[in-house]
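As you look at this complex, bear in mind that one protein chain is not there, while each of the others sits in place.
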Amino acid sequence: MHLVSHPDEVKVVSKRFGKGATDLDRYLALDGYKAVQKALGMQPDGIINEVKNSGLRGRGGAGFNTGLKWSFVPKQSAKPKYILCNGDESEPGTCKDRLIFEHDPHAVIEGVVIAGLAVGSHTGYIYIRGEYRYLSNLMQKAIKDAYARGLLGKNIFGSGYDFDVYWHGGAGAYEVGEESALMESLEGKRGIPRIRPPFPAVVGLWGGPTVINNAETLASVPHIILGGAEWYSNLGTPKNGGTRLFCLSGHLNRPGVYELPMGYNLKKMIYEVGGGIPNRKKLKAVVPGGSSTPVLTADEIDAPMDFDSLMKAGSMLGSGGVVVLDETTCIVKFALRTMKFYRHESCGWCIPCREGTDWLEKTLIRLHAGGGLKKDIDNILYLSENMLGRTFCPLGDAAAMPTIAFVKKFRKEFEDHLEARPCAFEAAGSVERLPVMA
Amino acid sequence: MADVNITVDGKKVTAPAGTLLIEACKSVGIEVPSFCYYPNLSLQGACRMCLVKVEKMPKLQTACTTVISEGMIAITNNDEVRQARKSMVELLLGNHPLDCPVCDAGGECELQDMTFSYGAAESKFMEAKNHKDEQQWSPVVYFDRPRCILCYRCVRVCGEAMDVWALGVQNRGVVSVIAPNKEDHLECEECGMCIDICPVGALTSGAYRYKTRPWEMNHVGTICTHCGDGCKTTLGVRRSDSGMQIVRGDNRDKSGINGDFLCIKGRYAFDFADDPQRVTTPLIRRDGQLAPSTWEEAFELIGKRFAEIRDKEGGRAIGVVGSNRTTNEENYLLSKFARVVLKTNSIDHRRTADFPAFAAAMVGKPHAAATMRDVFNAPAILVIGNNPTEQHPLLAWQIRNNVRLHRARLYVINSRPIKLRRQATSFTEIPQGTEGQAAAFLGGDDSAAEALGSGSREMWVGLRDKLRGEGKLIIIFDSAIRGKDISALVKFGSAVSGAKFVCLGDYSNSRGAADMGLYPDFLPGYRPIADASTFKDEWGDMPTAPGLNVSQMAEAAAAGTLKGFYVVGSNPVGGLGLDPFAFSNTFVVVQDMFLTETAQMADVVLPSANAYEKAGTFTNTCGDIQLVKKAGEVSDVKSDFEMIVRIADATGFEVRKLVPFGGRGTSADMGQSRGAQSGEADRHVVWLEAHGLEPKMSPFDPMAILDEIQRLVPGYDVSRMNLLAGNDQHTTTVGTGQGGVQDAKLIAPANDNLFTSGTLGRYSRALNSVIENRNPEPAEEVAAD
Partner (left out) sequence: MRFSDEFEGRFSEMLSHYPTKRSVLVPTLLYAQDEVGYLSDEVIAELATRLDLTELEVRNVISYYSMLTTKARGKYNVQVCTNISCMLRGAEEIFEHCKKRLGVGPHGTTPDNLFSLEEVECIGACSWAPAVQVNYDFHENLTVDKMDQLFDECKKEGTQLRNL
C-alpha cells in the first residue's frame, strides 16, 4: 500500500494509486488506455513533439529530455526497434517505480506502447528488478490481461498496428540499471555496460534501435498525451516539466513517496511534506537525489528541486530519492556505507571503478575505526577525483561524486576520526528508534 | 576507404576512415598506452589507460574506442592525460602484488613498463591487499589471480580468436576473476595463447615458470618443428650443462606467417630436445649390441661399408630414406648424395600428400599456390577433408580469423562435423573416404555425385555453381585427394577466376622433402629421373633407372638384394610398419635423436641434431620457405648435413663436388655449428651477400647448398636477402617438372592430432603431461551468439 499524502501534492503519475487500477477494468474506468487510442490517431512526430514540449525529463537519473531522446531513433531501420522500460530501480534512496508497478502497472504498459508508436517500434520489454517478485507477478498479469482484451498483440485497438509487450526480470545487480548494462542483462549476459557510441537509440537490443526509459518516465507519458504538453509543462518549471515522485527517507517524521511539482523547494519538502526531523534533532545534511548525488549541507537546502537548479547547487536531482540526515549521523560512516554499496555493485569491468571503490571502502573502514592517518583524507579526495569522469560508465562517477562532497563539506568530521579517536556518534548511539508512519 | 585527416599533438595524421584513434596515433609514432586494447580482438575500453584529450569533448576519451573523424584534434600528452595514466597505474597497483622479483613476467611486464613510464613510484596504498593462492589450471597453464589486471585479453583470444571459449569472468566488481571452463581447471586446446597475450604474470606457463629470468635468455627466432604449417616461433635459450637449453617457446616475433599464433606444440613441445633418452654418442653394433664409439670410427665404418657395397653390388643395393623434418638443404644434399655418391635412385621418405601429382597439376599455373598469408585474406575458402583445427592449427587459425575479421565465406566438405564448420557458410557432409569423388565431381564428373551420400544431386550442383561464382577462392585439401582427383580439382579451380590451392602435407618439412626430390623416380623439383640433364651438368654421373620406394626396399632387403640401408631422421619401422627382420642381413645406418624402432635394428646409429639445433630452410605445406635458425644445442650430436658430408668424405668422395664450398678463397668457418651464436653467422652471410661475396665458407655450411637449390630447383629462386632476414618467401611453381601420378598406396598421412606429433611428440614431457590430463573425448561446446 505504502500510501501517504500531502496537500501540496499534484497527483499525475500517482493519480490512480490506491484505486485498484491493477485491475484492468478499474484501470479502463480511470481513463486507462485512452492515451494509446489517442496516440494511434497521431503522427509519430506529433507524439514525439508533444512529449518533447512537455518538458518531461528522464526520471531514471540523468534527466534527459524524453521526447528529444525518442527523436534520435532512426526512422528507417533494417533491424527491429525496441522500447525498453527500465524498472531495475536500485539507486539507494529510491522506491518510486515500485509504487507505480504496485498501483498502476497498466500505465507503464501504456507508456511503452506510446513510445513504440512514436518511434515505430513493435516490441517493448518491461525489465523489473528480481527483488520485486510480487510486482513482476502483477506486471505479468497486467500484460496478460491487456493481451486478452486485444490491447496488446496483433492489431491493437483495431488500428492495424501490432505491438507486443513482454516482462523481463533481473536477479540482483544495481549496475544493470545502467541502460547499456540493462540491455546486456536482457540479452542473457553479465551486466557489463557497452561501449558508447553507438548509443542505444541507434544500436541497442540485438543491434536494433532501442528507446530506454525509466518506468516513471514512461508512466508519465499517457498523462501527457491526454493532458497535452502545455498542461504538463506548466505543472513544473519551464525546462523541467511536470511532477515527479520524490522518495523521502531517513530522519523524517513522515517519510514516504510524494508526487510534487518539479521545482518544489527542498526545504519545504523536508519540513512540511516530510514532517521535519524527529525528536527535535537538527538537520545535518540531505542527499537530494539518491546515493549517487553529492550531499547538501543544512545551509544549502533552500533550493528548487529540478534538474538545473540542483546542478547549480553542486548536486543532482538524480532519481528523486531524498535522504535526510540529522545531526546524530556520522558522515564518515555514511560515506563508508555509500562506498560499500558501490564497491559491491561495481561490475568490475574498468580499473578505476573496480579498484577505486575497493580502495576507498578499505580506507574509509580504517578511518572510521580510528585507524586513519592525516594523509588518508587527501588520498580519498585524490582517488575520487581521479575516478571522476574516467570510468567506463557513470557508476564510477556515482561513487566518486558523493565521496568528494562528503570530504569537502564535512572535512572536520573526517579529521575528528583521526589519531585513533573513536567515532563520536557511535558512542552517543546514532541508532534511535523513530516513530513510524503507517 | 576514404582518408580522414586529424591532428594529434600538433602532428597532422591521415588515416583511412574507420581507423581507431589509438592506431592513428601509433601510425605516426605516438604511443598511447593500453592494457585491454589488442589489435584484432574486440574492443573493451576497460583499462582506461588510453584516455586522451579530444577537443570539444568534456571528458577524456578512450583512444582505443574512438574512431577518428575529419578534423579531430587530439592531445595525448598534457598534464591531465598524464595524470589520468598515472592514477590508473596507481589504482591497479593497489591490489597488485609487488612480487616482481620472482614473477615470471618480471622484465617483460607491461604493468612494470607503464609504472616506469608514467611514474607511480610512491605508493599511496596502505590497505591489506586482496590475496588468493595461485591455481594450476592444466599441466601447462597456471593462474595467479592477484596479478591479474582484468584486461580480458586471454578471454578474448581464447574465445574470439581460438573459438575455444574456455575462459570467462566470474563474479563482479573487485572480486571479478578470470575463470577456466571446468571450475578449477581448463579443458581446451592448450594453445597457451592466453599466456602469451597476458600483459603481466597472471597466466604463466607450466613449462617455463620459475625457470629463469627473461633477461638471462637469448631469443632465437626460428620455425616450429611440428606440423606442416611453419609457424615462426621465438625460442628462449639458456646455457646448460650440455650446451644450450631451450626453456621457452613463445611468440614475441609477430612478423611471421602466424602473426600471434602458436599451438600447444609450438609453444611447449620443444622439450623433446632435452629428453634424457636422447642418443648423444655414436653407437656401433658389436656382438649384437649397440655400443658407444667415436665419430671417426663410425664415419670410417659407414664410409667403408657403403663404398664396398656400391662397388661390389652396385648402387641399387643401397636404399636411402630421408626425413620430413630435416631442412631443405639436408634433403637436397641427401638426394644428391644418394645418386651421386651412393649411385642409387632408391631414395624415398614417408609421403604425407601427393605433392608430385599436385606439382603436375600446377604446371603452367605459377601463381596458383596459395601462401599461408593468403589464407587469412582470401574472400572465400573451400576445405575438402582434413580437420585443420587438429592437424593444421595455423591454417585453422588463418581461416577462422579471416572469417571473423574479413567475413570470408568458408565452405567445408567433410565426412566428420569438424570444428571449422562453426565458421562455415556451408557445411556439406560426405561419406568417409569420398573426398576424391567430391573433387572429381567438382571437376566435372557428375557421376561421382553418386558416392557422395544423402545430399541430392541438385544440392551438389548448386554447391558447385556457388563455388564457381566465388572469385579468388582458395581450395584446400589433404592426402585424401590424390592423383587424378587432384588434377580434376585443379581443373575445376582454374575455371574459377583466381583460384589458389593448398595441398596439405603433415610434417614440418614434408613439402620440402618432396620438393627436394626424396623420391626414387624424381629429382628435386619433381624432375623425372629420365629427364636428369639439368642435374647431370652440375652433379655429374648418376644412375638413370628409377630406384625402389620404401616398401620395395624392405622387400629387397628380405630378398637379400638390399645390402645397405641409410635412414636419415625417419622411422620407417615404427611409422610405416616395415618388418625389422627383413633387414637382418642389411648394413643399416640410422641418423636420429632417439633409439627409434628403426634405430634399434641399426648397425650404426648417429645422434643427430634436430631442427631447433641447426640452420637451414623449411618449406611449409603452402610452399612458403622460411629460415630455420639454431637455438638449442646438445653437445656431441651433429646436424644431418654434417653427417652426410662426413660419410661422403669417408667413402672417398671429393666433398667439394657435393657441397660447393670455399669459393673465391673464403674458407672461414663462421660458426654455424657454434650454438646460439649461429645468428652471428647468418648476419655475416647477409653482410657478405650485400657485398657481392659468396657465403660459402665450410663444407658444413647449408647456405652453400642453398645456392645450388636456388639455382636448380624450380620455384626456389626467392629473394635470398629476405629469406635470411627472417621473412617468409613463397616458392612459385614456375617450371616445376611434369611430376606424375604417384602410386597412391604409398601415401601414409600422419593422422596426428593437436596433442600428438609423431616421432617428436612422444618425447615431449609437456605434451605427454597434457595428454595424461585430458578426458578421452572432451565434449565440444558451442558458444552461442
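All chains are identified by letter, namely A and B, in their written order; residue positions are counted from 1 within each chain.
Here is the rule we use: a residue touches a chain if its C-beta (ideal position, glycine included) is under 8 Å from a C-beta of that chain, and two chains touch if they have at least 3 such contacts.
Source: prediction; values computed, not measured.
K.L.:
Tell me which residue among A:His106, A:Arg190, A:Lys362 or A:Arg390 touches the hidden chain in the full complex.
P.N.:
A:Arg190
K.L.:
From the listed residues A:His122, A:Arg196 or A:His344, report the one that touches the chain absent from this view.
P.N.:
Counting the whole complex, the residue in contact with the absent chain is A:His344.
K.L.:
One chain is left out of this view; which of B:Ser27, B:Asn40, B:Asn171 or B:Ser255 touches it in the full complex?
P.N.:
The missing chain is touched by B:Asn171.
K.L.:
Given the contact definition stated above, which residue among A:Ser54, A:Thr94, A:Asn214 or A:Thr403 touches the chain not shown here?
P.N.:
In the complete complex, the chain left out is touched by residue A:Thr94.
K.L.:
Touching the left-out chain: which of A:Gly60, A:Gly169 or A:Gly356?
P.N.:
Residue touching the chain left out of view: A:Gly169.
K.L.:
Just the residue numbers, please: which parts of chain B touch the chain that's not shown?
P.N.:
These residues touch the chain not displayed: 165-172, 179-181, 183, 781-785.
K.L.:
Need a quick check: the contact residues on chain A for the chain that isn't drawn.
P.N.:
Touch set of chain A with respect to the missing chain: 2, 80, 89-95, 97-98, 125, 129-134, 164, 166, 168-174, 185-191, 206, 247-251, 255-257, 287, 291, 321, 323-325, 329, 334, 337-338, 341, 344-345, 347, 431-434, 436-437.
The working rule: only the chains that are shown with their structure count from here on.
K.L.:
Express in whole angstrom the distance between the two chain centres, defined as the mean CA positions of chain A and chain B.
P.N.:
Here chain A and chain B have centroids separated by 57 Å.
K.L.:
Quick one: in the complex, what on chain A touches chain B?
P.N.:
By the definition above, chain A touches chain B via 173, 175, 190-191, 195, 343-352, 354-359, 362-363, 366, 373, 375-376, 379, 382-383, 386-387, 389-392.
K.L.:
Mind listing the chain B positions that touch chain A in their complex?
P.N.:
Listed in rising order, the residues are 43-49, 51, 58-60, 65, 83-84, 87-88, 90-92, 94-95, 124-128, 130, 149-150, 169, 171-176.
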